[in-house]
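Quick one: structure below, then a few questions.
Yeah, one chain of the complex is gone here, protein chain that is, but the others are all in their spots.
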Amino acid sequence: MVQLLPQLSNLRQRGLAGWAILIGAAIVAAMAIMTVVSPWISPYNPIAINVGPILSAPSAQFPLGTNHLGQDMLSRVFSGGAIMFQVAVLSVIVCLVVGVPIGLFASYLGGYTDKVASLVMDSIYAFPGLVLAIAIAAMLGPGVVNMALSIAVVYVPSYFRIIRSQVLTIKELPYVEAASIMGAKSRTTLFRYILPNVIPSIVAVATINFADAVLTSAGLTFVGLGLPVSTPDWGWDLTYGRRLLPSGAWWVIAFPGLMVVLLALGFTMMGEGLSELFNPRLQK
Amino acid sequence: MPLLDIESLVVEYHTLRANVKAVDRVSLSMEKGHTLGLVGESGCGKSTLGLSTVRLVPPPGKIASGHIVLGETDIINCSDEEIRKVRGKRVGYIFQDPMTSLNPVKRIGAHFVEMIHTHEPEVSKQDALKRGKDVLERLGILPERIDDFPHQFSGGMRQRVMIGLALALGPDLLIADEPTTSLDVIVEAQIVELLKELKESLKLTLILITHNIGIVAETADRVAVMYAGRIAELGQTGDLFEKPMHPYTQALLSSVPNITKKGQVLSWIPGAPPDLAEPPLGCLYHPRCPHAFDRCKKEEPLLTKRNGSQVACHLYDKR
Partner (left out) sequence: MDNLLTVTNLKKYFPVEKGFLDRLLTSQKSFVHAVDDVSFSVNRGDILGLVGESGSGKSTTGRLCLKLIEPTSGSILFEGVDLAKLHGEELRRFRKNMQLIFQDPMSSLSPRIKIGDAIRHALSFQGVGTASEQTERTRAILERVGLKPWSNFYDRYPHQLSGGQRQRVVIARALVLNPKFVVADEPIAMVDVSVRAQILELMLELKKEFDLTYLFITHDLAMANYVCHSIAIMYLGRIVETGSKEDVFGRPLHPYTLALLSSIPVPDPKAKLERIIPKGEIPSPINPPKGCRFHPRCPYAQAICSEREPQLEETEPSHMVACFFPRT
């Protein structure tokens, strides 16, 4: 990773941006590990009902309380991130596979290709993200893959825009001219001279994409376009938690909510830190 | 009494790696009506020195120690309000790039009005504009152009506008940081002629910061050569060019082409300026100096007086 992005060495010495990346990455890593080892650390089966009294407040036996089905909240918090991670990772993969090539080729080739691609992308970009995601998810139906796809569609234009602006700038730089002078073929110029210099921006967008995906998937579940009830998922807990709030059972929404915010925060910190590192605003 | 007195100034940049001394124990004084050429290559600290005189060293830079006295004002320790009164009114500053120093959405007139109102708020807008027009005319620009925007001026004209703004309040001292670097050859000559003329007619006190030895030879009464944050040599222009003492000055002068000299052989200085985060021991120039001897590697040379000039080199310091 450091080979690919030499700026990532010595993060601790890079000031605020470096710390943001380290802390963000630590948060994300911690939560990922927590999700992975959840089968071993959960005191109860997260989907088993009636392991405890219904809607009991946090106590010694159930540190985070129980919900309306008598499920242990602690176990649900440990394992509830799995879906979100899957959806986020999948949506980023789709964006990279679809958005990056379109961005690269359209802006490098210019002309009509660029105009058409920009038109399409700008149209998608004009929609409010969550609304569009909801519309697409409603069409596709429930499921991890479909959630990932709807988020991906909403996010591809962001990749396109960032890549396009980078490519247009880099295209005019002398070192790209140097590649032509040496007799490089267009493909070589694009992949060995332009793309490596665009990667830092892609990484920055991807991390923000993760953050957004986490929040959007919670949102989709919230409006009922998520997954079957049985899967432990913070999004579901938020949905039910909201309904249970008037009855005073704050713990059902609070802890999963905190997890969602924390995960999104972790990714966002990484993303902002990376953006700052690669495009420093402060000059010496 | 000198107009500007700088004594043992140290300006440090606090970077992630180390505290870098961009200006290291520099002492200088300026008499009224004189022009000083502050000469050096990139990274020698000349711009930082210029900015220190008006306390505009950007963070992470900081004036660490020393004295800067302008007339009666203690520049380093005076209050924020007092330093604001100094900037523009007592010291006029011309920054390097005229393209980015002017606000593209404001007319030139507005720049003058803002400048004048900051220091003399009682002046009416009409009067301020009139003063601006007078200044422009003095500098060879049609006074009607006071209503134009910066982008409507060419590079050389913009630089004249910058000079005009710097002179608008009749400052005691003018500091020009690389005023001609981004300009074409002929325009550069025009600006140099203009500065010379202003020097004469306004009895300007001018500090000219540049890496261009040629324009310094033409305009300056005295020259200070800086290397790695220190003054290597300081003397009358004629003396410095005719009999440069410091090896760096000698090498620098013989690396600049002189089109009037037939058969000139240009030389160069091997190596590169020191990394100020890990400076070498002793004289900072010794790794590149052909005359370096033992003492140079251990002991830093101090500025000593010699033949009416000052030079920081062990070759001349027989102590």
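Going by the order they are written in, the chains are A and B; count residues from 1 in each one.
Basically, a residue touches a chain if its C-beta (ideal position, glycine included) is under 8 Å from a C-beta of that chain, and two chains touch if they have at least 3 such contacts.
Because the structure is predicted, anything quoted here is derived from the model rather than measured.
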Neighbouring displayed chains - absent chain, whole complex: A, B
Touch criterion as defined above, residue of B:Val20, B:Val54 or B:Ile215 at the omitted chain: B:Ile215
Touching residue (missing chain; options B:Pro104, B:Pro257, B:Pro290 or B:Gly308): B:Pro257
Omitted-chain contact residue, chosen from B:Phe149, B:Phe241 or B:Tyr316: B:Phe241
Chain B residues that touch the omitted chain in the full complex: 41-42, 154-157, 184-190, 192-193, 211-215, 217-218, 237-238, 241-242, 251-253, 255-260, 264, 266-270, 272-273
Hidden partner chain, residues of chain A it touches: 6, 173-175, 177-185, 188, 192-193, 196-197
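Everything below uses one rule, namely that only the chains that are shown with their structure count from here on.
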Gap in Å, rounded to a whole number, between the CA centres of chain B and chain A: 51
